[in-house]
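Only one protein chain is missing; all other protein chains are in place.
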Amino acid sequence: MGKQDRDFKAVGTRPLRPDGVEKVTGRAKFGADLSAPGMLVGRFLRSPHAHARIRSIDTSKAAALPGVKAVVTGDSFDITKVSSGNHDTLANVMARDKALYEGHAVAAIAAISVSIARKALKLIEVDYEVLPHVTDVDEAMAADAPLLHENMFTANLTPKPTKPSNIANFYEFGHGDIEAGFAKADVIIERSFKTAATHQGYIEPHACLANMTQDGQGELWCCTQGHFMVRNVCADLMGMEISKLRVTASEIGGGFGGKTTVFIDPVALMLSKLAGKPVKIVMSREEVFKASGPTSSTSMRIKIGATNDGRLTACEGEFNYQGGAYADSPVQFGAMSAFACYDLEHVKTVGYDVAANRPKNVAYRAPGAPMAAFAVESVMAEMADRLGLDQLEFRLKNAATEGTRSSYGPTYNSVGLTETIKAAQSHDHYSAPLGANQGRGIASGFWFNFGGQTAVSLNVQEDGTVNVTVGTPDIGGSRASMGLMVAEELGIEYDNIRCIIADTSSLGYNDVTDGSRTTFSSGLALINAAKDAKAKMCARAARIWDIPAEAVEWKDGCVQPAGANAGEFEPMSFAEIAANADNTGGPIAGHHEINASGAGVSFGTHMVDVEVDPDTGYVKILRYTVVQDAGKAVHPAYVEGQYQGGAVQGIGWALNEEYIYGEDGRLQNAGFLDYRMPVASDLPMIDTVIVEVPNPGHPYGVRGVGETSIVPPMAAIANAVSQAAGVRMTELPMSPPRVLKAMDDAKGG
Amino acid sequence: MVKVMLWGSLAALAEGKPELEIEAKNIKQLLQRLAEDHPGLKPVLEKGVSVSIDGMMYNDAWFEEISSENEICILPRIEGG
Partner (left out) sequence: MRFEAPTSLNAAIELLENEAGVVRILAGGTDVLVQLRSGQVEPDLIVDIKRIEAMQTITEEDGGFRIGAAVCGAELGGHAGVCKLWPGVVEAVELIGSTQVQGRATMVGNLCNASPAADSVPAMVAAGATARVTGPEGSRDIPVEKIATGPGQTSLGRAELVESVYLPARGVHSSDAYLRFIPRTEMDIAVVGAGISIEMDGNGICTHARVALGAVGPRVMLVEDAATALIGTSIDEAALEALAQAASSAATPIDDKRGTVDFRIKVAGVLARRAAIIAVQRSRVD
């Protein structure tokens, strides 16, 4: 499986997690765990309507209630001073002239107790003019659909539209001549698909504690995937200088992309500024569902042509993604990634990014790719069956390899799709027998991965231990991975390294922990910071020995003379040099700032067995295997955790999770009782296979692993269910009523 | 001269040409000249794009050097979750 020649000592081992004890004993501090003297509680008033013009808001009675210390509405923020890129974010944080979805914040108050806050919210009078609404993507695209934004003209469409619509953006990708490609096909399959919106479902609701002082300085504690992003956006919305706002990231109870923007933080800061006291806001689960998060619901059409011997001749896809109130769907990534697994001469995809009266879309793990993969890999499975080919052989025959021009443009360098398919073929899962009413599904998936701005620092302490400081919140165990990479580079023990996530005043700007970038980018920067520290330590040792700096070298955690000519000296250990830091020039540190590039793309192949109850449509997941290329697994247990987590979220998305809207445009299931995520007893142990095809863009070959694992599951499960049920499932979720109906319809009953 | 590939709908904004030839030594010059020569592209470039050089993705990297040897693609700005 393309292993590297290099021998690693620390990287690739599985030490205990550094945050484990704190977390299992309940002492880790999450977003809601911080308190401050004199703290107030902040609460939101939210729109009960899916779409309404706000004629007026009267907050005078609420403000007059004893115990209420501040009231905020959209007018509290000066939009003229906010950069245009943040206008939608501001309007989402606090509605301005229109409420665009049920749950859209229209006002907030800070009070001395929860009960006073609740009372005060009831005293706020909002005069709404209720407008017609639309929540379905196909309906929102219709010419006569209620319009969310009078100034929304589809961008990138030629000729330029003359009338506004709910379609914010148009995208087209591909190469070749698809008509010619279809002409060469012996078999063509075309199908339409729909998927429901899902929420990232992180266990920790958004929470923050804001403290603005009278001199215009601010502090914010919050759970986020990117506190530098929070700082910059909040400073912009508040009209503050960036350096005056210090943001600290708490421990985080999951994000999955959903904590890559702000919802409550600017409001907490504004309430604190007006009240002159610290303000804490903790969202309820209902608020989390109604006003944060979800990813797109979609409507898609896929057409694939192939020759009888199983070579793809042309692939075409149309992707319509509902992007919430401000059309923030990741449809471009859906359209780019849809056919990225395959080596294609003729391929074309188009994408429409559509606004609807639903919460503003936020990224969700490999944003946009899982839905597209569901549609494409469903047709791929049907094609393999139609051609009488083995599912994996068919994919292998068409798999993208080094030198393949991708469906979205660039030519791939080293990629590991073929290796994942071959590993799946040789896995005993693939040949295990199936029973009655059971089916096996296969799907492959792709994700880009990303690098980005990163700043780190590494401080060598006098006892030879090391503190590592990064600016990327640890969502999936990155602190352990950082420690391992530093241990590898410095040649010291992992246990002697402690990694923390620094606040925004302590490091240069760091992009958000997203795009599977953290272990890749912060790791890359830390390897360089360690090299920086090593160079300094070599120079110190050379001076102690009184020989030129070039005459020493670093080996196994020690400095030693580079050759016989340099002189006879015993190797000087890391700890010895550290102990003499004071006398040799003061503290020893390494730093690195980078805009990381070279994140390698990543592929995975999933296999799943299901059993369908023929009388109820209930789907049981019997066995699940994830095979994915990690480049190099720094901490394999965490890599496996990412693979398993992606599969589990995909199982939820495939089977039961969905945003359900009533005729009134209100969300019907804003809680975990009726938004049905899988529970532990729904799942088998998820098997994992780590494939390692080194990424040429990273010194250790690391690729991001956090997102690809959520791309194939829905397709794999749909393929398995379709086989077991004897009918092709084209809509998610495959909830029991839908599966039962499909089976009954297929029977003609 | 470097050759730049544009994604489909972006090409439509550049008079329908999926591939352009531009005189540029690095990404900064590339983006500047693209906007000058093809004003239709300007709003998209200003909103932010990613540039792929030989399959490697770059965001905000003015000084990354490019030559006629490289395969260069302009892509929607890559984000993640």
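Letters A and B name the chains as they come in the text, with residue numbers starting at 1 for each one.
FYI, contacts are C-beta pairs under 8 Å (C-beta built on N, C-alpha and C of every residue); 3 or more make two chains touch, one makes a residue touch a chain.
Not measured: the values here are computed from a predicted model.
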Worksheet item: In the intact complex, which of the depicted chains does the undisplayed chain touch?
Response: A
Fill in: Touch residues of chain A, complete complex, unshown partner
118, 286, 615-618, 655-656, 660, 668-669, 673-674, 676, 678-679, 681-682, 735-737, 740-741, 744
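Assume only the chains that are shown with their structure count from here on.
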Discussion item. What's the distance between the Cα centroids of chain A and chain B, rounded to whole Å?
Written reply: 26
Worksheet item: What residues of chain B sit close enough to touch chain A in their complex?
Response: 5, 7-10, 12-13, 18, 43-44, 52, 54-61, 64, 71, 73, 75-76, 78-81
Discussion item. Applying the document's contact rule, which stretches of chain A touch chain B when the two form their complex?
Written reply: 155-158, 170-175, 200, 256-258, 260, 330, 332-333, 336, 348, 350, 363-367, 408-413, 447-453, 514-517, 595, 597-599, 601, 697, 704, 707
